[in-house]
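Shown here is a partial selection of chains from the complex, left in place.
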């Protein structure tokens, strides 16, 4: 029953594209918010992406895990960094964060696996 | 990996029916609550249903999206009204509401599609 | 122990102003998102504000209640419309929404009270 | 800065009374739901009330803690039973449940204290 997180992230891209067409005003502003919040400053981009992963796990948002794990992987986050991020989420979320943390690790491993 | 939201809403109907049999006291009262909260008054029934959609997206409840999008469609909500409802949810929920808003739009489009 | 919701909304304005100074990029984008999501379209501005109230109650966000009840009052929402919005939130949130719905009603009544 | 949880629970009673007057349909149904869900069956009333406490802590609902701790105390829940209930909430909610669990214990101790 394991999800295919690579495909899942792509499905979200399609859904987001549909929202952009349907409700462009809020979506353009949201997109700007995402860009502004994610760009490097006092904290680098990878750290910010891992923070988004931490929140995604803590709030039990499967689609957010798919989306932000892909981004964290692209920005060079290592498996160990993802694991320690999950550790923080578990401290902040208990058992439910264990369940969603396991999803985040699975998603990371799918993105990190050599294409075959 | 797209969900079939029409079937999903029907699955929820079956699950609710089982709960009615198993725990009739609370379920009858809940059902009454749903009816009282949904019926037209100062706000019309469609607006109230769209509010339920807004909450469903903001709290990331997939099944609630399936259930309340079907009801909103039945009560005559247009695609544009659903989109603007999603816009409010995105303002109140950020990225996670984008993910679940996309699900709500997909669900609406499945209900609105001509049967084939 | 009743909160002064008029002052509370003003405190939020001050806090938001501080965030604007401190982290202007994301805040400008968020502000744009708020504007885009709130402006009239297929749904009028008052309805959208009441949706934000519904979400605020359902997610148990006290400050959000203070902020969006003030806005709903400014946009002409009546006490009955706020009450029916709370009704939807109660259906979607159970007992916790009763607790926060009572806060929303108190906030509305404070804004609606003749200054004296 | 400790809250007075006895007064807080009474404030909630007042707020609920206002909602009953303002939006009687949904409130009567909710009230019926509360009664049906709380009454003894396979599980006794005290156990059910402690479950409501567990949920209140896990979802970080201060007012719900005030309300359901009072009810649990009235139904004879001991301090140890409340503490073990908080333990379950901590397992299910991590650090945030520690914060709100401490509030629940404080609320219990205020209700259990001899009037003086």
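Each chain gets a letter, A, B, C and D, in the order it is written, and its residues are counted from 1.
Assume a residue touches a chain if its C-beta (ideal position, glycine included) is under 8 Å from a C-beta of that chain, and two chains touch if they have at least 3 such contacts.
This is a predicted model, so every value here is computed, not measured.
Undergrad: Just want to confirm the stoichiometry: 4 copies shown, so how many copies does the whole thing hold?
TA: 6
Definition applied: only the chains that are shown with their structure count from here on.
Undergrad: Please tell me the distance, in whole Å, between the geometric centres of subunit B and subunit C computed from their C-alpha atoms.
TA: About 22 Å, centre to centre.
Undergrad: Two or more other chains in contact with one residue: find those residues in subunit C.
TA: Touching at least two other chains: 33, 36-37, 80, 83-84, 87, 90-91.
Undergrad: Which part of subunit B faces subunit D closely enough to touch in the complex?
TA: Interface residues on the subunit B side: 25-26, 28-30, 32-33, 35-37, 39.
Undergrad: Going by the contact rule set out above, which residues of subunit A touch subunit D in the complex?
TA: For this pair, the touching residues of subunit A are 90-97.
Undergrad: Name, in rising order, each residue of subunit A that touches subunit B in their complex.
TA: Interface residues on subunit A, with respect to subunit B: 3-4, 7-8, 11-12, 14-16, 18-19, 22-23, 25-27, 30, 33-34, 52, 56, 59-61, 63-64, 67.
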